[in-house]
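What you see is the complex with one protein chain gone and the rest in place.
Entry: subunit A
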Amino acid sequence: MLHNHVFLRKTKKGSVAKIVKEHYLRTDIACGSKACTTCTPCKRANLAEALPPFPGSQVGEYIVPDTNVLFHHLDVIEHPSISNLVILQTVLEELRHRSFQCFQRVRRLIDDPDRHFYVFSNDFHAETYVPEPAATASTTAVAESPNDRNDRAIRRAVQWYNAHLAALHLGAVLVTNDVANRQLAVNDGIPALSLRDFVQKLPGSVPLLDMLGAAGDDPTAPSSKDAVADASRLATVYPEHAAPASIQAGIATGVYQMGTLHISPHNFQEATLLADVNKQRVEVLISGRMDLNRAMDGDVVAFQLFPKEQWKSIVSKVQEQEDDDEAVGSDADAVDDDDDDDDDDDAAADANASASSESLLMPTARVVGIVKRNWRPLCGTLEAPPGFKQHVDAAREHVIDPIQSAFFWPIDKRMPKVRVRTRQLRHLLGQRIVVALDAWPQNSRYPTGHFVRVLGAVGDRAAESEALLLEHDIAHAPFNARVLACLPHQGDRWTVDVDTIDKPDRVDLRHLAICSIDPPGCTDIDDALHARPLPNGNIEAGVHIADVSYFVKPDTPMDIEASQRCTSVYLVDKRIDMLPTLLGTNLCSLRSNVDRLAFSCVWEMTPAGEVVSTRFHKSMIRSQASFTYDEAQARINDTSMNDTLSTNVRLLNQLAKALRKRRIAAGAVTLASPEVKFRLDDKEQQDPVDVEMKELMESNQLVEEFMLLANIHVARKIQQAFPDAAMLRCHPAPPSNRFDALIRAVGQRGFPMVVDTSKHLSDSLDAIQLPEDPYFNKLVRIMTTRCMQQAAYICAGSVNPSGYWHYGLATDIYTHFTSPIRRYADLIVHRMLHAAILRDGQLARDRMKRLADVLNVRHRNAQMASRASIVLFTNLFFRNKPATEEAYILRVLKNAVIVLIPKYGIENAVVLPKASLAKCDFDEKDIAITWPADAASQTRAGKLALFQKIKVHIEIVHQGPEAAQRLQLQLTLVDPPLPAA
């Protein structure tokens, strides 16, 4: 069975050590064709017995794609019309290194029996194995790169297939967009096609051809004919990007810096990133098309700071793409001679203004190169090109349209328009579609992309929801069978086996009066609490967290799935769970009056909230009540209720108050968010019928305090046990200049604001009180929250312990332990804590570090999806009922004010009409828009400044060109009245 052919792979690592790996070659690997009778039978063999030959070939051929085809055109490969693919092991391994996500998508296709994909382990096959370059380096004159070696291995496999299948009247064809590779294949008599040529041979290939994109043939090289032609015809629009080598050199010498770009939600031509200026971490502005130089939101870019003379005022303006009209008709319009942009003029004006006035300045920079693109599929709509007529002609249904160019408008306003070429334009107008970006050539004003798929009609709730999830890269497919197989086989009849379960480590706490406190209707109960007086006058308090790690064992399919989802996602109309429902809302959920497994933190505390001792152990509990916040609050308020649970809740509340006092004294900042909650009607449509504010009661704070306490203590414990690998959550101090505008604005109201430490910030915030406007304090807190950095998961070993600091909570260490049902980080922390108390287990720091990075991205996406969902429902809510509401000004821009409408939690720009704006002045010093009284039009003098309470009219309008159909919330100023035009 074993081919005893052993070869040594030697890798020099460090100075002397060598790593020797065995590599067994075998002869029992099947080709995977069902027609084959000579190969060892294989259960996975799934390639069709007979295939119709492609036009121009003699025999039916299996398709062998190379890595780049899978990596760049997975959308095409995923199309149902493509089947009978041989995925080579070499390709699969390369893909795994390039993109784990792509790798998993390909794995999913392989697992689908209807697609007839087969993995051929060519590296283990004695006849297709090709030695590594290192082994052949001595014999060949020119060293072969690993890539070349892999290409050779792929060609060798295709050659083998053709020889092996010849007798069966079958063959294999290599599909690669690499011209050189195709040439080498043809030289050896191996059939090879470009992806485009291959797709053209398929029946009904029109949608697939669209998906190939404009460049199509070879996305890395500008080899396609029209691109070349364009390049010769067009003038350069953008500055050239620096080469990777010069970027590296620039960063090494400090001329350039590197950072992740964030495009402003109000102005797609303005972005910020963090940089070191004069040894301080500050926010830097990049504005204007030229300085952004094709960088897009989330890209990692190299940038160069401008000298101080070119720094700009922090006051920006609202700019949406509607402002820069540009028609798309022919291909040549990528040229951009008529630079209608006025931002360059603006820049000059800004510079002058800054010299004369004392406006606040922000460092500016320009992008010199893009280190890593953050390109993802975009959802949006196509705009009908001018002169395009929608034919409703049945006779033309089957005619293939010529390729047409159209502009694609992404839903995400931070993204630029995308030029898309398609043959099915008339079918795509009015649809929500997905587009993948291909390139952004230097000579094209907008990036180019290609159509991927249709989600549904614009405005259709299902299509919009799908778009929302896709935009934020949230996996929402039902759990697959492999995952569900990991659930306890008893299903919902599973019960705690009291006598045998995990003895003796698990402690039976079922006698304690434990209860849970959650929002009404909560089904995934993560946490429960108890408290009881001890004979020595102290109090025992316990936090019990659902023992998810009992059910989700490491590296099982369920664990892997959860580690990819990372978090449950809460949308207005639904929840996308991290774990299957059986666990999330039943077996793990700490429901009342059933035995459940928990991970407990039990403290002995003095009545003043001082922790005397801490214990961690797994437990079984039986919660006696699931209270809502209201019910718990009633028990706090009504001291006449004397049952155990009520006294328990009051005892907990007493401790929580003491804990809170300590935390505030230490400098924790109380933050605020303008969150609201939609009440949906009970019918199928789930239309929002009302909006309510999220109310905060003592009982909320009670739960919060104990969760914080548990998280802090667990963080300490796991950090001690695994100083290298512990998963922590840190919150860095905000960059110093981010508060500048806020400090000045609050200062004008007569309140000093000190932000150097969280303690000072917290004290300053407490002092900001306007008796006539109780909302003012909350407003400042909301704005303070906006200035903060994002909290992040970190692996303890990758940061200096001083970096563990959590600024917002003012604690030296923090982690997430209390929500393992809906956050993967907590599940990991549970495993760590368990390993820490059993004193066993090893954790790999690198793995934790990678995991932390993934968690941070996923959490951000989940948050953004939730917010986008709220925006979607806000739009639905106001669709047929415009309203006039009070609003507060959060920011003053040159041509607009950003306002917050407390009643609905809406934050949006109020763009001032250009005609009125002409009669207004901009006060650089106070950052306000002012206008004088005008007797002719009978307007009073007025101004718009920060924190001002104004009245706005809310309505939903269709924005953008007719076909783009973007529903948008539009606010117009009602009071104070602007000067008439």
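As a convention for this text, a residue touches a chain if its C-beta (ideal position, glycine included) is under 8 Å from a C-beta of that chain, and two chains touch if they have at least 3 such contacts; residues count from 1.
Convention: contacts and distances are computed from a predicted model.
Chemist: As a check of understanding, state which of "tRNA (Carboxymethyluridine(34)-5-O)-methyltransferase", "DNA primase large subunit", "Ras-related protein Rab-17" or "Ribosomal RNA-processing protein 41" is the UniProt name of the chain not shown.
Modeler: Of the names offered in "tRNA (Carboxymethyluridine(34)-5-O)-methyltransferase", "DNA primase large subunit", "Ras-related protein Rab-17" or "Ribosomal RNA-processing protein 41", the one UniProt assigns to the missing chain is "Ribosomal RNA-processing protein 41".
Chemist: Looking at A:V69, A:L85, A:V119 or A:V496, which makes contact with the chain not pictured?
Modeler: Going through A:V69, A:L85, A:V119 or A:V496 one by one, A:V119 is the residue touching the chain not shown.
Chemist: Touching the left-out chain: which of A:K21, A:H169, A:K372 or A:R749?
Modeler: A:K21
Chemist: What subunit A residues would touch the chain not displayed?
Modeler: On the subunit A side, contact with the omitted chain comes from 1-2, 4, 6, 13-14, 16-26, 44, 89, 96-97, 100, 103, 107, 110-111, 119, 121, 123-124, 555-556, 840, 842, 844, 847.
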